[in-house]
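Structure provided below as structure tokens; questions to follow.
The complex appears here minus one protein chain, its other protein chains still in place.
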Amino acid sequence: MPARFRLTQGGLIDRSKPVSFQFNGKVYLGFEGDTLASALIANGVHLVGRSFKYHRPRGIMSAGAEEANALIQVGEGARSDPNLRATQIELVDGLVASSQNCWPSVEFDVSIVNNFASRLLPSGFYYKTFMWPASFWMTYESAIRKAAGLGKAPEGPDPDSYDKTFAHCDVLVVGAGPSGLTAALSAGRAGARVILAEQDNALGGDLLSEADAEIQGQPALEWVEGARAELEGLENVRILTRTQCYGYFDHNFIGLMQNLTDHLPQNAKPASLPRHRLWKLRAKQVLLATGAIERPLVFSDNDRPGIMLASACRTYVNRYGVKPGKKAVIFTNNDGAYAAALDLHKAGIHVAAIVDLRSDPEGPMTEQAREAGLRILGNHAVIATAGDKRVKAVLVAPLSEDGEKVYGGGEKIDCDLVAVSGGWNPTVHLHSQSRGKIVFDDDYACFVPGTPAQESVTAGACSGNFGLGACLTQGHDAGIATAAKTGFKAKGRKRAPPKAEDRNFLPARWMWLVPGDKPLGHGGKHFVDVQNDVTAADLHLALREGYRSIEHVKRYTTTGMGTDQGKTSNVNAIGIVAGHFGCPIPNVGVTTFRPPYTPVTFGVFAGRDVGDLLDPVRKTPMHALHEHAGAAFEDVGQWKRPWYFPIAGEDMHQAVNREVKACRDSLGVMDASTLGKIDIQGKDAAEFLNRIYTNAWSQLKVGACRYGLMLGEDGMVMDDGVTSRLGENHFLMTTTTGNAAPVLGHLEEYLQTEWPELEVYLTSVTEQFATISLAGPNARNLLAELTDIDLSAEAFPFMTLREGTAAGIPARVFRISFTGDLSYEINVPASYGAALWQTVMTAGEKYGITPYGTEAMHVLRAEKGFIIVGQETDGSVTPFDLGMDWIVSKKKDFVGRRSLFRADMSKDDRKQLVGLLTDVPEQVLPEGAQLVEKVEDKPPMKMLGHVTSSYHSPNVGRSIAMALIKGGRARMGSKLYAPLADGKVVTCTVTGVVFYDKEGERTRG
Amino acid sequence: MLEINCPYCGPRFETEFSYGGEAHIERPKDSENLTDEQWGDYVFMNSNTKGVFLERWVHTSGCRRWFNVARDTVSYQILAVYETGAKPPKLDLRNDV
Amino acid sequence: MVEAYLRQSPLSQLALPSRIAAEHGNTGVTMAERQFRRIVNLRGNPKSEEFTKAVKSVLGADPPLMPNSVNTGKDITLLWLGPDEWWIITDADTAPVADKLREALAGQHAVVTDVGEGYTCIAASGASAADTLAKGCTLDFHDSVFAPGSCAQSDMAKAVVVFHRLEADKPSFEIYVRSSFAEYLWRWIENAAEEYGVAVTQ
Partner (left out) sequence: MKSRYSIFSLMRNALSYHEKWPEAWRSPEPKPSYDVIIVGGGGHGLATAYYLAKLHGIHNVAVIERGWLGGGNTGRNTTIVRSNYLWDESAALYEHALKLWEGMSQELNYNVMFSQRGVMNLAHNQHDLRELSRRINANRLNGVDSEFLTPQQIKDLVPIIDLRGNGRYPVLGASMQRRGGTARHDAVAWGYARRADEQGVDIIQECPVHGFEIENGKVVGVQTAKGLIKAKKVGVVVAGHSSVMAEMAGIRLPLVSHPLQALVSEPVKPVIDTVVMSNAIHAYISQSDKGELVIGAGVDKYVGYGQRGSLPVTEETLAAVCELFPSLKRMRMMRQWGGIVDTCPDASPIISKTPVEGFFINCGWGTGGFKATPGSGWVFADTIANDRPHPLNEAFSLERFNSGYLVDEHGAAAVAH
């Protein structure tokens, strides 16, 4: 059986498709085409929520995106959505919805006490109290936090997926109302690439709420249907419904959120279809046809359930075929609301009275209402309303001349519906976001778009053009104009825009604050922002206390800061402030419109860039083999590098010790493919390196390698690595893994912008080669079996390279070492990396070849006192601080050189790199431990520096560490102390940084 | 999301580019003879203009070329794009603050 | 001696061949890896006739001078990458081409570098190929803007890539990506194509 308040006929709902849903635990029936709001109204449910602060009963005030009251929690558990607007929730079978911010129930909410205590809770009350005793704030606060908030956040990871896409078009039309449709049609016909975005699930805009509008002599919706059909026929036009254009950014870049599955029952959602899609759109031209939003009147106790916008009443009757009430009072200041009165009347709803602020109501609709015999009370105001969970009656009284006060006790009129209209506000949000100015229109008493700041135009009600005929024409012309701007001239004979009757809601009497029977704030609440419970009295209080700027008023009272961002309250607030100052509205100014127009899901911004797609995982050609070998991996930038290779039952410490010893005793092998490689060619290549590196390169022989240090212009160490001379004009630079891209960028920058005269070309060849590093006394023996290169110390000395084959693969072999042992780095074409690795592993078995990871490499290089950029350096360290004066050429300029000779660079209290040996050899200093000369019994203590690297070294047979210490080199042999978090203090002695094979025979041998 | 007209590849989105800060700051040839102040000015100081600003960009994800852009740092409107080393085009360089 | 069959492509771990469906009805996107493309990176000054002549003499095709354009010669494709940078792509061994070029360009400020080992190529085609790529790339893939037979360097998701749109009856793109990003990018594109239906092909 149909719901009690469903009209027997009419509306755009599909009465053949009943939909069952739950609200606050009760099961109800609606129809396909309903919103949650219309279905609730059809079932006589008007109390749907509680307000933010006073927990006053709240109903449904609108039928669209502007809804500030009816915020609903939809769904359960991980698929629960808070704060959805009942007016925009498409009814879907099995929908589970509930009221928010009330306990134990929306019918009986204990926090209603806030309402009775409201005298104590004016705007900003919390700034004035909760300060004693100081320590109690956190206690007060936790109570406040529990009381605040509206809905509940979902519980558990969101199972749904989200999508985003870039898009491009010639003309974006926002809004598919009358002007949007004619705009899309004329731009589309001209051949421009058009995207038409509509937040609703259907095209037509306000026409969907009109009972008897006509276009071209036919019913408006039939015309809309024709328009839709034609647009869908144009392959250059794309229609996006359920798509909210939420943000207008620089350079005509637009953000839109499309809802793809929320309107489908859970079991009918295609698995492969994302829930929401973010459109990141670049439009050559933007055509805003976003319409207008009706403005409520601010009168005493104007927040009760059953008090709604007049236009919303029309929507519920005409579009959804429901009765918003049985007995209605219309309260208006303009002619437009009479249309609502007539529609309600036609729908069989008793219109008890039309209370009109205008002294002698007139206008086309007013006349029709008179003819219909409706009771019109001119120069009257609603001065109070009654009813707790639903409005029961209103008190009306005549107004004084100036409209400042009312006469007499007033007449009580029973009703369960109050349809309110205070005029219309064009939806200028997007225009304003695009930095277009907005100006105040005195006739319509609203803000309208001024000159656009970007390639955009506005049309229809959005531009302050309220007549249907005018909207159609303006859209039609704007469509032609914008298409032409993008190079698409209208073809064939000029078409006339569709014709329709032209009327707007004038005449009107503008009144921002309707007087009550008591002085403002003395009982009765004139709500401006119904969601945040901000009243006109609150605004006056803010102004009285000196918060004069409209931004101060907004922030102090929180008006317009709810989930609706003031769509129905901001202009009223501005009007009331202007009234208080007695100044024109433009002098008050407007608060900024910020994105989003309506709230946008977090998930849609992430799209598919979550989980393992959040960030690329870069893998070397040998990665799969390392995984197979059970390697533990470390993230280095985006790369996964083997950290260590544990064998059965080993912990990290044991594995690393084993790897480190193997490299000294026999043979270790590591995947060094991630090191950056830059191919440098051209006749000025050597000179280029001279300017980039701190040391000199001209004399380097072909076939030789050299270690280089690179500084930023601020003199701080930026990167290091070995560069080899492959030919007279040909070098191969290696960089650290993390800095490969930044270094290439650095080189290109100087080459192109500072030294264009140098004939040099740079090419990244990082991934052209797989690099396998052999380290240990048996490195030569193994490699000898695999290569045709003469490996004898004489033929192939340390710091040189040779070309030949390895395991039959063309290879470039470098005799360089980061471990301080006999070592070769073999570069082969990347696709052969895995094969070579396997060959090496097999051939190396006899030497107990041991793959080692980054951790072992760290220990090995630390034994030798080699630095790691980013560990021994942190952007504040110079070569001198590292004791690497030997690598800084005195003879030439290079990037960063001058900075090394600034006043503070030579100070001897700078932090210098030193070695540390703990007094207890087994004790390993924690990396990051801070060192002091004197341990105080409690902080603060004067720190000298920190431990940059620290390991147990099985080869040295004790712990070793490096540290940056103020004046460190002058402290050799002296004792330092590391007071740790657990209270223990580690004592250590300052030493040099080389702990193993100080003469370096092993490397050269 | 700005649209920048790479002089070599054509109009592309901001995310393909990297920013290089103020343009036309030449690296001193004779840094030897500069005072700490002069050198510090070169390395750190910046006119950070509000209004039309001449700045450097590089098409990182494209042709990897550096070039210069004249951009209003308030409206973000791009007034001109020109090659590295070229003189800035004639523009009204008043900082309309 | 390590045999050529031991070569591994960056996507070998995805075992794509095993996923090739004999019959992939009306899928919006088909994907494949084009393994082991030979790529030579060429740098030089196109304003120098000496340079362009030398290139033409070796490749039988001019280096394309129009931004984002492609020239083709016998078994050879040249992509414009920048005002002084091109890619020479072949399926044959590049060594000869590269060496011939080096020879022909000797003495000029021009550079020839093998880079093919550092990349692989992902082919994506089908009615929804453009919509799929648009999800991860800011370029406008509309025929009127990114016409068949043109190329562009850009970002795809979080990888830097080179797009080459082939001359073909249905939208067909080849996407060159650095080897280490290949697995990530393949999975990204496949995931993006899911709603249109996606299949692996030869």
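Here the chain labels run A, B and C in written order, and each chain numbers its own residues starting at 1.
Note that in this section contacts are C-beta pairs under 8 Å (C-beta built on N, C-alpha and C of every residue); 3 or more make two chains touch, one makes a residue touch a chain.
Everything quoted here is computed from the prediction, not taken from an experiment.
A.B. asks: Just list which of the chains on display the missing one touches.
C.D. replies: Across the whole assembly, the hidden chain touches A, B.
A.B. asks: Touching the hidden chain in the complete assembly: which of A:H858, A:H952, A:R971 or A:R1002 does that?
C.D. replies: Answering carefully, the residue with contact to the hidden chain is A:H858.
A.B. asks: With the full complex in mind, choose from A:T873, A:Q912 or A:S959 the residue touching the hidden chain.
C.D. replies: A:T873
A.B. asks: Among A:E501, A:D612, A:D885 or A:D919, which one touches the chain that has been omitted from the display?
C.D. replies: A:D612
A.B. asks: Could you tell me which of A:R594, A:K683, A:K846 or A:K975 touches the chain that is not displayed?
C.D. replies: Missing-chain contact among the listed residues: A:R594.
A.B. asks: Taking the full complex into account, find the residue in A:V106, A:V396, A:I849 or A:A929 that is in contact with the omitted chain.
C.D. replies: A:A929
A.B. asks: Could you please point out the subunit B residues that touch the chain left off the display?
C.D. replies: Contact residues on subunit B toward the absent chain are 1-2, 14-15, 18-19, 21, 36-37, 39-41, 43-50, 53, 55, 71, 73-76, 95, 97.
A.B. asks: In terms of residues, what is the contact footprint of the unshown chain on subunit A?
C.D. replies: Residues 52, 78-83, 119-120, 122, 125-132, 134, 137-138, 141, 144-146, 148-158, 160, 162, 164, 247, 249-250, 253, 255, 280, 435, 519, 521-522, 537, 541, 544-549, 551-552, 555-556, 558, 563, 565, 592, 594-596, 599-603, 605-607, 609-612, 614-615, 617, 634-637, 643, 714-715, 719, 736-739, 854, 857-858, 868-871, 873-876, 899, 902-905, 926-930, 932, 939-941, 943, 946, 979-981 of subunit A touch the chain that is not shown.
One rule holds for everything that comes next: only the chains that are shown with their structure count from here on.
A.B. asks: Return the distance between the CA-based centres of subunit A and subunit B, expressed in whole Å.
C.D. replies: For subunit A versus subunit B, the centre distance works out to 28 Å.
A.B. asks: Using CA atom averages as chain centres, what separation in Å is found between subunit A and subunit C?
C.D. replies: 33
A.B. asks: In subunit B, what residues contact two or more other chains?
C.D. replies: If we look for residues of subunit B contacting two or more partner chains, we find 13, 60, 64-65.
A.B. asks: If I count partner chains per residue in subunit C, which residues reach a count of at least 2?
C.D. replies: Each of 138-139 in subunit C touches at least two other chains.
A.B. asks: For the complex, which residues does subunit B have touching subunit C?
C.D. replies: Those residues of subunit B that touch subunit C are 8-10, 12-13, 15-16, 60-65.
A.B. asks: What part of subunit C is in contact with subunit B in the complex they form?
C.D. replies: Listed in rising order, the residues of subunit C that touch subunit B are 67-68, 81-83, 85, 138-139, 152-155, 160.
A.B. asks: In the complex of these two chains, what residues of subunit C are touching subunit A?
C.D. replies: Contact set of subunit C toward subunit A: 1-2, 6-10, 13, 36, 41, 43, 109, 111, 113-119, 131, 134-135, 137-140, 142, 145, 157-159, 178-181, 183-185, 187-188, 191-192, 194-195, 197.
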